[in-house]
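Only a single protein chain was left out; the remaining protein chains are all shown in position.
The first chain written gets the first letter, and so on, giving A and B; residue counts start at 1 in each chain.
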Amino acid sequence: MNKTLQMVLLVVVFAVMAYPLVWMLSISLRSGAGVSLRYYQEVWQAGPFDRYLLNSIVVVTLVLVGNIVFCTMAGYAFARYKIPGGRILFILVISMIMLPKQVILVPLYILMQKLNLIDTYAALTLPFAADPFNIFLIRQFLVTIPPDCEEAARLEGAGEMTVVFRVAFPMLRPALAVVAIHTCLINWNSFLFPFILTNTTEMRTLPVGLALLSQGAHSVDWGHLMAGAVIASIPVVVAFLIFQRQIISGLTSGMSR
Amino acid sequence: MKRTILLLAIALFGILGCTSEPAENGPIRFWQFWDVAAIQPIIDEFEAANPGIDVELEQLTWQSGLEKIQAAIASGTQPDLCELGSTWLPRFSYEGVLEDLTDVHLAIADDFIMWESAIWQGKVYGLPWVQGSRALFYNTDLFEAAGLDPEKPPKTWDDLLKAAMRINQLGEDVYGFGLNLGERYVLYKKFMAFAWGNGGAILAPDGSVVFNSPENLEALEFYRKLAEYSLKEKQEVLDHTFRNGKLGMQISGAWNLRNYAEEAPDLNYRVALVPRPSKNHGHHASFAGAEMLVIFKNTRQREDALKLARFLQSYEQARKVSMAVKSVFPASKEALLDPMFAEDDRLRVFVQQAMTSHSAPAHPGWIDMEDVINRSIEEVLYGRTDPKESLESAAIQIQSVVERFD
Partner (left out) sequence: MTSPPALSRDFIGWRPMVMLLLPWGVIYAAFFLFPFVFSFVLAFLKYNPLNVQNTTFVGLENFSHLFNDPRFLRSLKNTLFFVVGTVPLTTAIALMLAVLLRGRVPGKGFFKAGFFFPSIVSMVVISLLFKLFYAPDGGLNHALRAFGLGGHTWLTDPSTALPAIMVMDIWAAVGYYAIIFDAGFAGIPKDLYEAARLEGAGFKDILFHVTLPMMKPVIAFVLVINTIRSFQIFIEVFMMTQGGPLGSTDTLVLYLYEAAFRHLDYGYASAIAYVVFILSGIFALLTLKRFRSDGKAPA
């Protein structure tokens, strides 16, 4: 394709996509006299935002680790083994994504209550630590790769855990990159379940803290909402920039195999 | 090695799961919607004055608080004391999950307004805490530009219509009046202000449906006329347009006082009572919602929870909430005499407006009725049906809701 055309198209699409965000940013800065970081300071001081941030990072990290470990294991089993009744089991796995989560709110709360897990990190992480989406993704990715390397490792006497984590895992890098992006985004912005499943300020995550702060009974506090949204997205942007490198290096090394 | 990681991961989740058992006679659990920073000092003061009573405070979001309350009730772990909006309270009273507070009511009935929503079948299930009514905001600069006297806000429907018409002519992007449309849950609050002012109602005192009354019809016809000179938009958009000085008048709540002071300090506007039908007919009615304090039935600490409720409700404490959140007012009648409210032109109007305001009917089926009413107003404003037909059909549907809850 023509390089100039490619560039022009990219710039045009970028401008169209950036416009709403730029417009919104201008709104948040227009209020009061000139540009100020007042809203950011106020948001930060309005609650224990360092604590919210810490909670969010802890929760997302745990959920991410959980997903990478558990979904790789399960995804591998579904892709490579002939599990008795495995097909039905796998359909059951992915079908869970299709049920609107609003209906499981009350049963999940009751269960967490009975397990005495309300207001703990366990409540914020366990239900999300093996996202069916990720199992689906890893399984679908694995079936496109021939299991030669794994067979070779088995012939050399490697145990199944070694096969999964030493041999298959590196080949899964492109899929795991998507798993990471998906898991981080979903859980970083998750509001409803973290709100329902926690009671104390100490256990609140960032989206819950922001919702408590900026959404009044009848009005929206635009300045604080915008500032909060920017604060909440900074860690994801940073993570994305770091991950982007990882993804690229992961992809190139994974593909040369 | 990988196995160790796996075991570690499982163990990690296991350890995180450990919690301490709540004590048998633990603290009073109080769930409410306001910023903890505003409420915690009040709770601290209560705990200091009542050694031996601990309070565990939780803030709910307006967006999802109700889900949480329902989930908690379903699992039998509802709080002891809880804040409930006046539109929700009747359903909770009807379902029998609330403590009967009739005896408390009898002792303090005359000291507070906004009791209506707490009364179901002769019993009282909630105590009024804070309330918020809606009043007429008007932009004095636009009034002057349109040749209107900013000292004389519209007092009657005619005045309102004329003012809206003249301001609306000021320019393509200037609107006379702001009318809610394109969202649910809010429409009735604005329309019923005119219907109530005209002597209309949704349910008669005996519980019969009177939504299709001539009074309501007159109000709806007026409302439709007003719509011709109005920006028809969502509440946030109306508030925002008013903030930008492009909206002449709108009926809105006290939250704007705080927001405008912060975001648009140069905006010249005033607040007035909602106009009444004419000089010698009707009254300056509006909608007011109350935040009520309720005690759930399974509480082990009824007396302590009640003590806290009475403390929060007291004028001194409710005033602190009001000053901190700046969008609601104490439900106590003492607010009328308070110089803080009397000396501020805008605040005084809101306090005064609350005295002639109405809340949604205290019926457990209100949420269903609300949907019917909002839809009916919407259809008229979009020109899908004429006012009479719309009110008639809404009345039939409201009747069926009433029958469902009998």
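Definition applied: contacts are C-beta pairs under 8 Å (C-beta built on N, C-alpha and C of every residue); 3 or more make two chains touch, one makes a residue touch a chain.
Quantities reported herein were computed from a predicted structural model and do not represent experimental measurements.
J.: Who touches the missing chain here, A:Leu53, A:Val93, A:Ile118 or A:Ala153?
T.: Looking across A:Leu53, A:Val93, A:Ile118 or A:Ala153, the contact with the absent chain belongs to A:Val93.
J.: Considering the whole complex, not just the chains shown, which residues of chain B touch the missing one?
T.: On the side of chain B, residues 6, 9-10, 63, 66-67, 70-71, 73-74, 91-92, 95-97, 172-173, 181-185, 231-234, 236-237, 240-241, 244, 246, 367-368, 375, 378-379, 382, 384 touch the unshown chain.
J.: Could you list which residues of chain A touch the chain missing from the display?
T.: 1, 3, 6-7, 9-10, 13-14, 17-21, 23-24, 27, 69-71, 73-74, 76-77, 79-83, 87, 90-104, 106-108, 111, 126-127, 129-130, 132-133, 135, 137, 140, 143-148, 151, 159-161, 164, 174, 177-178, 181, 185, 188-189, 191, 207, 211, 220, 222, 225-226, 228-229, 232-233, 236-237, 240-241, 244, 247-248, 251-252, 254-255
Throughout what follows, only the chains that are shown with their structure count from here on.
J.: With centres defined as the mean C-alpha position, give me the chain A-chain B separation in Å.
T.: 37
J.: For chain B, which residues are in contact with chain A within the complex?
T.: Residues 2-3, 5-6, 9, 12-13, 16-19, 21, 33, 35-37, 56, 58-59, 61-64, 67-68, 70-72, 74-77, 132, 235-236, 239-240, 253, 255-256, 259, 262-265, 327.
J.: Where on chain A is chain B touching in the complex?
T.: 31-32, 46-47, 62, 65-66, 69-70, 73, 105-106, 109-110, 113-122, 125-126, 129, 161-162, 164-166, 191-192, 195-196, 199-201, 208, 211-213, 215-223
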